[in-house]
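Removed: one protein chain of the complex. Kept in place: all other protein chains.
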Amino acid sequence: MRITAYRKAHFNAAHRLYRPDWSDEQNTAVFGKCSNPHFHGHNYDLEVGVTGEVDPETGYLIDLKILKDIIKEHVEDAMDHRNLNIEVTEFKTLIPTAEHIAFVIYNRIKKHLDPKFDLEVKLFETERNFVVYKG
Amino acid sequence: MRITAYRKAHFNAAHRLYRPDWSDEQNTAVFGKCSNPHFHGHNYDLEVGVTGEVDPETGYLIDLKILKDIIKEHVEDAMDHRNLNIEVTEFKTLIPTAEHIAFVIYNRIKKHLDPKFDLEVKLFETERNFVVYKG
Amino acid sequence: MRITAYRKAHFNAAHRLYRPDWSDEQNTAVFGKCSNPHFHGHNYDLEVGVTGEVDPETGYLIDLKILKDIIKEHVEDAMDHRNLNIEVTEFKTLIPTAEHIAFVIYNRIKKHLDPKFDLEVKLFETERNFVVYKG
Amino acid sequence: MRITAYRKAHFNAAHRLYRPDWSDEQNTAVFGKCSNPHFHGHNYDLEVGVTGEVDPETGYLIDLKILKDIIKEHVEDAMDHRNLNIEVTEFKTLIPTAEHIAFVIYNRIKKHLDPKFDLEVKLFETERNFVVYKG
Amino acid sequence: MRITAYRKAHFNAAHRLYRPDWSDEQNTAVFGKCSNPHFHGHNYDLEVGVTGEVDPETGYLIDLKILKDIIKEHVEDAMDHRNLNIEVTEFKTLIPTAEHIAFVIYNRIKKHLDPKFDLEVKLFETERNFVVYKG
Partner (left out) sequence: MRITAYRKAHFNAAHRLYRPDWSDEQNTAVFGKCSNPHFHGHNYDLEVGVTGEVDPETGYLIDLKILKDIIKEHVEDAMDHRNLNIEVTEFKTLIPTAEHIAFVIYNRIKKHLDPKFDLEVKLFETERNFVVYKG
């Protein structure tokens, strides 16, 4: 019996979108208000989905507490109430777009999850803009 | 023209997670607060998706009233305001985890749905924990 | 500057509505499916509002962490994953309707809150049924 | 790096479901209250998903402003505060069921989107009834 | 013990805003797209609040089934899947703005509710526009 189980989480962070190798004009042309040098921020809502076979002994795909703890340690503790550009290693070299943040979260969780599971990450930057990354 | 149409429903029920062949210690170690012998409960939110070809005569994939009535008769009437462990047959032998409840709901609906349709069941146990089962 | 600050919380619990001094027929006539002797349950959503003067030194009405901790200790730890009728003292003598649960939560929080604050409690039993109690 | 990015939108419209080549009785038998000759209406909520490769230079799959503008011009401006049956060309010959509206929206957006992208359209007719169309 | 209990409901309807004694230009100037002569529509979400003393015998302010039935008979059956301007008596002489619809719903419910209760009506025309009327 193959199923997907999901756990929601969230974190609040500041970010800006820009490339240091571009002029201010170029950054504003591409990223608009999102390149504000003083930063802006979001309440990021996160849905993490794990797919695999249900354990016939417990009826669980995965103890969601395990997933919750991985998200807490490797995503929330690292990103909540942070400035993504300045305080999260991966964004020293990666622009913190929703696409890239989902990619970073995927990789952080994947590393600590039993490899028998497939993983998907849905990240809401606002209620109206969101992305889904499945590796 | 292939499409998926969804119908939401919900029911409120009590349950507990435990195996009678395990000691209380083992049940608590695996299921935590969810194995409380006095039961606890949830507002279960359900999204049932049906996939197939749109009927060119009506523009409907399926009359959602048909789907609504199947859900009403075979899920809501059976599980709403019930104790899942005690009052729903399948959970005499199956631990009522979200995964298993989705599996039972899938099977109950599948049996009464035109076999030309594919079926998927999304079940929210809480706003933060949910599963998707596609058979 | 007078303001109201709110904190949301939730808990999952089993309950049933019935009076032991009534016959089963009477209980069913008044409480319907809610008097099921095997219990049913809900995800209760809670909004706790505190009203008073903003502290000019911090810009806070109240540090919401204080409110969060009171709710955690006196509501969530006491009621989450519990059977309200059996495991929560007040409901030995009080029918656990949404009205009475809001009343009990109000009194539990009020006792631990600085008396200079006014308090209100909004309790959702389902997405469609909820109550507001202001003392 | 393959990802899906979503943009939400909405519009309010009147419609009715009926076939002019059917009798009133037949229309009522199939479409029920939805065939009311005086029309009824909905707040349609729309989620448009675009799938493809992230641009390594910007970290964007697509500038969501481009997607937002396509939706604005070809869906919202055409359907918002409109009578779908009378004022939207495609529904002169197509019954405006949720399935068909999703199909029309898909085709309108697809025509203006870079063909390298896959497209999906999720349309909520009510909070409880919705469809997903992926072409 | 004074409390407010709420019940949610909804209905889908078509309407338009206009005064027959005004020119088309005047109607468009005041009501914009909402005066479209072909109508448009909404999913109206309704929250009905009833305030009074809790019955010490049942722990209920009011059996919400009574309130649900009043809403069903006098609001939903009269307005769901209807054209408000053409099919609801009060709007022959009253422009069906959200304000007026709330007023009409208030009066329809008030007439069938025990006069010992206070009543309030919250009506969402869209997710972003709503009104509260308390008599």
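Labels for the chains are A, B, C, D and E, by order of writing; each one numbers its residues from 1.
Everything below uses one rule, namely that contacts are C-beta pairs under 8 Å (C-beta built on N, C-alpha and C of every residue); 3 or more make two chains touch, one makes a residue touch a chain.
Please read these numbers as outputs of a predicted model, since none were measured by experiment.
Chain E residues in contact with the hidden partner, per the touch definition given at the top, are 17, 19, 30-32, 94-100, 102-103, 127-134. For chain A, the list of residues touching the undisplayed chain reads 10, 12-15, 33-34, 36, 38-43, 80-83, 86-87, 126-127. Hidden from this view is one chain, which touches chain C at 1-9, 49, 54, 57-61, 63-65.
One rule holds in what follows: only the chains that are shown with their structure count from here on.
Once the centre of each chain is set as its mean CA position, chain C and chain D turn out to be 41 Å apart.
Chain D and chain E, compared by their mean Cα positions, are separated by 28 Å. Multi-chain contact residues of chain B (touching two or more other chains): 127.
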